[in-house]
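The complex appears here minus one protein chain, its other protein chains still in place.
Residue numbering begins at 1 within each chain, and the chains themselves are lettered A and B in the order written.
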Amino acid sequence: MFEAAIEGLQSVLTFQSLAMMLLGVVIGSLVGFLPGIGGPTTLAIMLPFVMVMKDPVPVIALLVGIDAVGNTASAFTSILISVPGSAGSQATILDGYPMAKRGEAARALSASFMASLVGGLVGPLILLASLPILRPLVLAFGSPEFFVLTLWGLAMVGVLSGNAPVKGILAGIIGVFIATVGLDVKSGVERFSFGEPYLWDGISLIIVALGIFGVPECIDLASQKSSIAEKQELGSGFKQGIMDVFQNMWLTVRSSAIGIWVGFLPGLGSSVADWFAYAHAVQSEKNTENFGKGDVRGVIAPEASNNSKEAGSYIPTLAFGIPGGTSTALILVAFTAVGINPGPDMLTTQLPFTFAIIWTLAIANIIAVALCMAFAKPIAKCCFLPFYTIVPLILVFVFIGAFASHFNRYDLLLLMVFSALGFMMRRHGWPRAPLLLGVVLGTKMELYLWLSYTRFGTEWLWRPGVVILFILVLASVLYPFWQGQGSRHRETI
Amino acid sequence: MNRFLLRNSLLASLLCMSVSLALDAHPADGAAAKPYFEGKTIHILVSSNPGGGTDTAARLVSRFLPKFIPGQPQTVIQNMPGGGGTIANNYFAAKAKPDGLMLFQDSSSGLGNFTRGGSRIKYDPRKNLAVGSITRGGSLMMISKDARPRLMDSKAKKVVVGDSDGIRTWVATLVWAAEYLGWNVRFVYGYPGSQELQLALRQGEIDIWGTSNAKLIRDFVKEGKHEIMFQQEDERRPGFPEVPTFEEILGNKKPKGAAWEAYLAWSGPNEIDKFLVAPPGTPVEIMASLRDAFTKMGKDEEFHKQATNFFGDAWRTRTGEKTQTMIHDVTTITNDAEGFLTKIRTKYGLPTGEQKR
Partner (left out) sequence: MEWIKIERPLFTLFVALVLAGAILTASEWSIRASIIILVLGAIGLSMAVAQLIADLKNLSSKNTAAALTMEAPTLQAGRRWGNVEIWGWLLSFYAAIYLIGFLAAVPLFVLSYTKVYGGSWLIAALLALTSWGFVYSLFDILLHVPWPTPLLSILIP
């Protein structure tokens, strides 16, 4: 195995591969920046070029490079303009944007990049360490275990509701209802689609996120006619942000662990890792009154986890050739075209390729963070620009993001609907985060409960995995009470 | 100054529109010195997301087909996922011009949706002109070795068949096996996708699953916990000569009349798999060059290699003419057969396709 590791490293450190990786990082960062235009679209664009390449390692360097770093740069938009750059950076908005408003944008940015770096390194490390147990690990999770994990997600709703639990739960329920729109595979019923084929596939998460989080803040800026930062100073925040990560290193590592853990569950991963980490931070840290108002830990936790989750999504890929998400699915297509055979071989005859992937994940993250750090200060200055330059650009940005998912004008209509909803929710103190969580987790919970029941009757309740997970979930919910902290003073997000 | 800029940007978009309109204009004469397709771009509309099977097939086609079209046009892929293919189908039916410059890569689900019908189906696939099709081979059914003994034992716990939406074409084989061979199975469906199904099969959450992905099947068989029961094909695939076909297994228990027609209607579209079509009214010469190119492409060595990379070894191409006939065959179903289909689906708890649409 050691030889394979060295071989993998050598293949990645060639000039061609590094150049490809750099290209991939730049593309991935740009793409991560832009809401709606996510990994899948970019990878789709890259596919034709990639499929004609002969040597697999540069292909790995390019594609994995693109995939690995989307979540680092997306912090820019989340922090600066409250627009989620990618599904993985939604939770970052909750504390990142308030920090930008206070003039602490540079601190938030450097903290997020540093946390991303740690996450991006811890992820591949854990991946590496678990290579021997990869297969049993993946096999341990069946429908019942998935169901309990979604329950954990739902427990987060309480945490994220701040001091308005009733409204928070209601928001969560609305979120679940939004997710049910579309064809229900297990029954063949088209739910809430009112005969429109457009709605058969459901409502896309990015549109909900853009509408609920992106537009209302922009509306605020426009109606207040103010720039983002209410104070006109950047401060020495940049260095402070880096220090913050070191001072909270244990939280950062824990969040990375959560990220990789959540990332490896197929289908569950991408949009929840940051929420889980955020909620975990709220539950487990002391002095949480400032979460939601600009606590740097609220930036560190999600950013660490959304980088490590990328490594996590490769676990099922390496174990069984099963893609962990849409991006990995596309990457697998490219791999097949250049002769890499995703599947059990990846842990045996193709081990050097596996290591090349792991090395690329780590190195690409380092490059991405370096790039982002370099640009952090200049870009952060946009917080001081007058609103009439920022507002139209943000709105165009958001509309592009909404349009880019399916190139359908209905998406824009939906965007307006959700913007109105988000606006009203903000105005009347309804927590918005639980709604997003409901959208992401609602139908999965329903599906896994259904599958568990149909397949196992009631026996699934006694499976060892289920029992262990259930205890863990209960522990994480009750932990804050045990520590003597309530959620009384937290701001509604 | 702003009016200047505004007019400029309006002009720019107008310019773009008119250029594309000009490009779409009909060619003057067929026997011109320049081949029709030279300097032109063919847009291939795809009814799935990037990365899916239909998309992969489309990308292969877009890469190799132009080589054999006189004039070597450029090709561009436009993904339009949604509604199981309905959105792309509707769009193509409404917007595509019969000039050979917009083609459509669809899959069997587009046909399936059409047959099931509904007010939102605004297309008729029988009107399109088929350029050719790539079929990845029939599905092979895998079963876990532990579960196999229970298959013929009606007193044992039922063997679980897993699927995503319960209407895959291979599910038909198991339904007919249950009905006419007395197999002891039940159906659990709702799994989000093939990833989850693979996992479930490995974990023993489901016992039977069907797929046409030969590589995947070999991996499973290599691991030793599963074996192949039969294949859903007319004749045994070259890669799996030892596996009997479904009809061989049915033997003389194969039903006749409406019961068999219903089976064909359900499992038929899979035979066509991924097909490329041009809009109705496309001129004969253009169709001829496209179909000819498709046939040549199917024999190309490089295409062969890539297709085998992606689809395993049982894929084959079919000519446009054959594809056209098959499309017509699978979208026609008698009332008796339809009634039978509904009845048998209900019996096994599978969706009947008559929901509110």
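Methods note: a contact is a pair of C-beta atoms (placed from the backbone, for glycine too) under 8 Å apart; a residue touches a chain by one contact, two chains touch by 3 or more.
Quantities reported herein were computed from a predicted structural model and do not represent experimental measurements.
Novice: May I ask which residue of A:K186, A:K309 or A:R455 touches the chain that does not appear here?
Specialist: The missing chain is touched by A:K186.
Novice: Among A:R135, A:R426 or A:R455, which one touches the chain that has been omitted from the display?
Specialist: Of the candidates A:R135, A:R426 or A:R455, A:R426 is in touch with the missing chain.
Novice: Given that one chain is not shown, which residue among A:V12, A:M114 or A:I219 touches it?
Specialist: Only one listed residue reaches the unshown chain, and that is A:I219.
Novice: Residues on chain A that touch the omitted chain in the whole complex?
Specialist: 37, 41, 45, 162-167, 169-170, 173-174, 176-177, 180, 184, 186-187, 189, 191-192, 215, 218-219, 222-225, 386-389, 391-393, 395-396, 399-400, 403-404, 407-409, 412-413, 416, 419, 423-424, 426-431, 442, 446, 450, 491-492
Operating definition for what follows: only the chains that are shown with their structure count from here on.
Novice: Give, as an integer number of Å, the spacing between the C-alpha centres of chain B and chain A.
Specialist: For chain A versus chain B, the centre distance works out to 33 Å.
Novice: Touching residues of chain A toward chain B in the complex: what are they?
Specialist: Chain A residues touching chain B: 40-41, 43-44, 47-48, 51, 138-139, 141-143, 183, 185-190, 195-198, 200-201, 266-267, 316, 320-323, 326, 329-330, 333, 336-337, 339, 341, 343-344, 406-408, 447, 450-451, 454-455.
Novice: Which of the residues in chain B end up touching chain A in this complex?
Specialist: Residue list for chain B touching chain A: 49-51, 55-56, 59, 62-63, 77, 79-84, 86-87, 90, 119-120, 160, 164-167, 188-193, 195-196, 198-200, 202-203, 205-206, 215-216, 219, 222-223, 306, 309-310, 351-353, 355-357.
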